[in-house]
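Structure incoming, see below.
A single protein chain has been omitted; all remaining protein chains appear in their positions.
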Amino acid sequence: MRLQSPLKKRLKREWDIHLMIIPGVLLLFVFNYLPMYGVVTAFQDYNLFKGFADSPWAGTKHFRMFFHSPDFWTIMRNTVIVSLLKLVFSFPAPIALALLLNEVGKAAFKRVIQTVSYLPHFLSWVIVGGFVISMLSVDNGSINILLMKLHLIDEPINWLSESNYFWGILIASNVWKDIGFASIVYLAAISGIDPHLYESASIDGANRFRQMFSITLPSIMPVIVIFMILAIGNVMNAGFEDILILTNNGVNAIVRNVSDVIDTYVYRIGIQNQRFSYAAAVGLFKSVINVLLLIGANRIARRSGQSLW
Amino acid sequence: MKRTRKSWVAIMSALLIASSVIGACSNGNNKPEASPAGSAGESTPSSDNASASPAGFQLGSQPLKFSMYGNYDWLTLDPWADDVSTKWIQDNLKVTIEPVQSGGAAQQKFSTMLATDDLTDVILLDRGPDVEKLRQAGKLVPLDDYYNKYPNFKKWMGDETINMLRSSDGHIYQMPNWYTTSANGNAGYLINRKVYKELGSPTLETFDDLYAYLQKVKATYPDMVPLETDVEAQGVQILTSGFAEGYSPSWPGTNRAVPADGKFVSIFTDPVFNETMKYASKLFREKLMTQDTLTEKKEQVFEKLTNGKVAVFTAYSVLENQINSANTLMRKNDPESGYEVIWPVHKEGVNKDKVYPNSYNRLGWNVNVITTAAKDPEAIFAFMDWLTGPEGMSTLYFGPKGKYWSEMDENEYPVLNDAWFNTPLEEKDKDKLGRWAWVGNTTYLDTMKMANNAKMEPEQVQWPDTQQSAVTWKTSQDLTAFINLMPAGDSEAGIAKTAVDEIFKKYYAQALFAKSDEEVDAILKKAEDEAMSQGYQKLLDYETEAWQNNLKQMAGQ
Partner (left out) sequence: MIKLSSGEKIFQVCVYILLILLGIVTLYPFWNAIVISFNAGADTARGDITLWPRVFTLDNYQLVFEDGRLTYAFLISVLRVLIGTTLSVSLTSMLAYGLSKTKILLFKPYMFYCIFTMFFSGGLIPSFVLNKELHLNNTFWVLIIPSLISVYNMIIFRTFFRELPDGLEESARIDGCTNIGTFVRIVIPVSGPVFATLALFTAVYHWNDWFTAAIYINKMNLLPISSILQQILNSNLATEMLATQTGGNASAIDAVGKLQTVTSKSLSMATMLVASMPIILIYPFLQKYFVKGVLVGSIKG
């Protein structure tokens, strides 16, 4: 056999790997990269009729307008805080649920809880929001009625008008809505764990509770870490539909100083006024920050062995 | 494993075949081809469809097909020929409309249509910046000649109104919808009759009366909401109408400015708004106004009203369908209960006949435009013109000729026959009347409604109608001069407007939560300062100029 160059040898081994990758690459090229020239709107004063080619150039005008807007720091602060809260509460909740479900012996019970817990995912935010707002209202809300019956409060609390409660309400609704659906991935990961690991552990004297932390959790750590990285790369997208609905389509201005995040702001100011370029500029800003966060998170994660690339 | 793969392949192929069949099927039908309806031929005046004019497109002489798009998220244009009226139109006048839906994403849909120059033949949209954009891009067909050629629009709108529709280049591009020459509106003050009676039917004319009444309500009925001000505290805007003659709730609600001496001035320094906010804040902090007003959803308001848990309700529309149902239900159980609209509350010393919670404008709600994509714009206009006339309106609202009516009386109103009065509701529902109505002739419909009601026994007249003729239509002012005052979103004035809107909403809410009159003053001052620093004056100047232009246009210049 003739000596093949290392490159040729490599290609001989890998050629069908590349074959598997090429279709995806092509599709992404056509449907994601070809339209990407639209990003240029952020630097133009885009006019629908003139199109991308003929709209006047605006440089960094929209970016500067955004940075100089009076609410810029409030919005940024809210965005970061809401994302952090979601990371602290909404992120671990599905993992905890998956771990608990794993401890259930009776298959039927497990199935029922699994199915039921993911139902809220299918209720639209419009319906969920309507529900939450109704429950927390002063005139007729079930929460107030319940608390008063239990003599915990004398007068109904105007939950939705208090800045202090808003974040709590937002996070609680989020957790409730997605905990079941998000846990599915972790359940899938758990089902890949070798049962013998558990057997040997209990022979060594570890109880189920210990096993959860010493076996189950570490085994699904790779999945958790990857999702964590992706979540960090999503911090600037702190939320939109949930906040919009809970502030009654942006009407509830009383809590706006805590509820307004980048996306709700852009929706009101940019999109509803057909200020495409402004919305595009803010979107681009968000993406850049997100990418930087992602790279940072990945670098940290790499030390523990997981990495996106 | 080989087995699973094979069955996989089999299923996939079956699906692919199925889908291509469907694809082929749908390619065959639904080709949005506006068939070449020839333009105005020389036609004989004998056709009984084209009313008076001898020349012009004869409806029914050739098939007419065109596409229509409604630029609203919530709007779904019903399928054509799905109800008796449009079916008749399709069979007899050979007109078919193909609706293009917004699907819930109107803005984006509209943008894509514009960006690819893929417009429908007709577009239904709000007056203002969007129409102007289309016109500037040369996408609209001027309708001047057609207005002169065909009778109905001209007759029922009047020249002054037509002038109001002219664009800055002097041409008319729009066909109005729900245009009217008479007052209408549904805003006002609704009271709970039972509560009112039980509290001794006290005078409820001035704001002081109202305050005393609300206190009484709160003391006597702890579970009742004294004053319900609807979502977004909109009812508070209605209150402004009572603090000065001719003051419209739309000044704070829409314009964010007040007209005075020919100019628009800041609302934050306006004394009437100031006084209203102080009053409202007082009601709010003493729990005489619902605490949910800024956070609730519409369905919660309806719930309270349906359960009779509201003593006084004020809003831009107190005659909604749900309220009507609630009222009917309540009165069925107890004739003394239910709701009633009272004459608007006002400040002591203000002339009660000049208090206008309602307003109307002669141009109505929105407009239809014909785009350059249309193959036969004149035919489309001719059809719309017929539709807006008595025959068209009657067909749409009372069914085609021959079903519920056969002839018209001297006022051109259809004479409803026994079938109309005797057919049970379930049957009538199947006819799906009143679905397609985009060149609504409110002048005709309103006057006809009132004429018909006058002929009926009092108990037969619908409750909302009685309230309208008794109060709401009488307390409505003509604000036609104030249309189109909003600048385009991406213009300088538009950017200022957005900022002012934000500021308004923020401080409006804060003012309600204020703990004292002085605090209200401080809040409004803050609002004024902030607004001015964000370009408020630009908005004010824009509105002033637009208003003055309207006045000139109405005068025919």
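Each chain gets a letter, A and B, in the order it is written, and its residues are counted from 1.
In this section, contacts are C-beta pairs under 8 Å (C-beta built on N, C-alpha and C of every residue); 3 or more make two chains touch, one makes a residue touch a chain.
Since the model is a prediction, treat every value here as computed from it, not as a measurement.
Considering the whole complex, the residue from B:94, B:109, B:154 or B:401 that touches the absent chain is B:109. The chain omitted from view is touched by exactly one of B:221, B:343 or B:365, namely B:365.
Only one of B:167, B:269 or B:324 touches the absent chain when the whole complex is considered: B:324. Where chain A meets the missing chain, the touching residues are 10-11, 14, 16-21, 23-25, 27-28, 30-39, 41, 52, 97, 100-101, 103-105, 109, 111-120, 122-124, 126-128, 131, 140, 176, 179-180, 184-185, 187-196, 202, 207-209, 222-223, 226, 230, 233, 276, 280, 284, 287, 290-291, 294, 308-309.
Contacts to the hidden chain, counted on chain B, fall at residues 1, 5, 8, 12, 15-16, 18-19, 22-23, 25-26, 29-30, 32, 74-76, 78-79, 100-105, 108-109, 111-112, 115-116, 118, 178, 180, 184-186, 299, 302-303, 306-307, 317, 319-322, 324-326, 328-329, 360, 364-365, 397-398, 425-426, 428-429, 433-435, 437, 440, 442, 445-446, 449, 462, 464-465, 468, 472-473.
We adopt the following convention: only the chains that are shown with their structure count from here on.
The touching residues of chain A, when paired with chain B in their complex, are 45, 48-49, 51, 70, 130, 133-134, 137-140, 156, 158, 160-161, 248, 251-254, 256, 268-269, 271-276. Residues 107, 111, 114-115, 133, 136-137, 225, 231-232, 290-292, 294-297, 299-300, 303-304, 309, 488-490, 494-495, 498, 502, 505-506, 508-510, 513, 530, 534 of chain B touch chain A in their complex.
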